[in-house]
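Missing here: one protein chain of the complex. Every other protein chain is in place.
The block that comes next holds chain A.
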Amino acid sequence: MTIERALLAVIIMALVTYIPRALPITLFRREIKSVRIKSFLNYVPYAVLGALTFPDVFESTGNVITALCGAIVAFLLAYFNRSLVIVAVGAILTVFVTGLLF
């Protein structure tokens, strides 16, 4: 992607991020009552991140084995509630170290 196109994409991203923030607080005065709609909105971020992560994570380093090791370490660190940064750094280091072996 060219830089011009990437910049355009970023501007579009900024707009579609701003609109959901600004619209309700400027326009609506009443709350969403539907439990189904509320639940759907609540589950969306998990569903998106799940689909974004798998299976793509295994192709993220150019080597399935190092990526698998990195993903397992990330999962374990996250499972034990390590912070975002520790999980990311742990995954990077694992890929780096296993990359020296495989």
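Note that contacts are C-beta pairs under 8 Å (C-beta built on N, C-alpha and C of every residue); 3 or more make two chains touch, one makes a residue touch a chain; residues count from 1.
Here, contacts and distances are computed from a predicted model.
Only one chain is not pictured, and the protein name UniProt records for it, out of "Branched-chain amino acid ABC transporter permease", "V-type ATP synthase subunit F", "Pyruvate ferredoxin oxidoreductase" or "Heme exporter protein CcmB", is "Branched-chain amino acid ABC transporter permease". Against the chain not displayed here, chain A makes contact via residues 1, 3, 5-26, 28-29, 31-32, 35-57, 60-62, 66-67, 70-71, 74-75, 77-79, 81-93, 95-96, 99.
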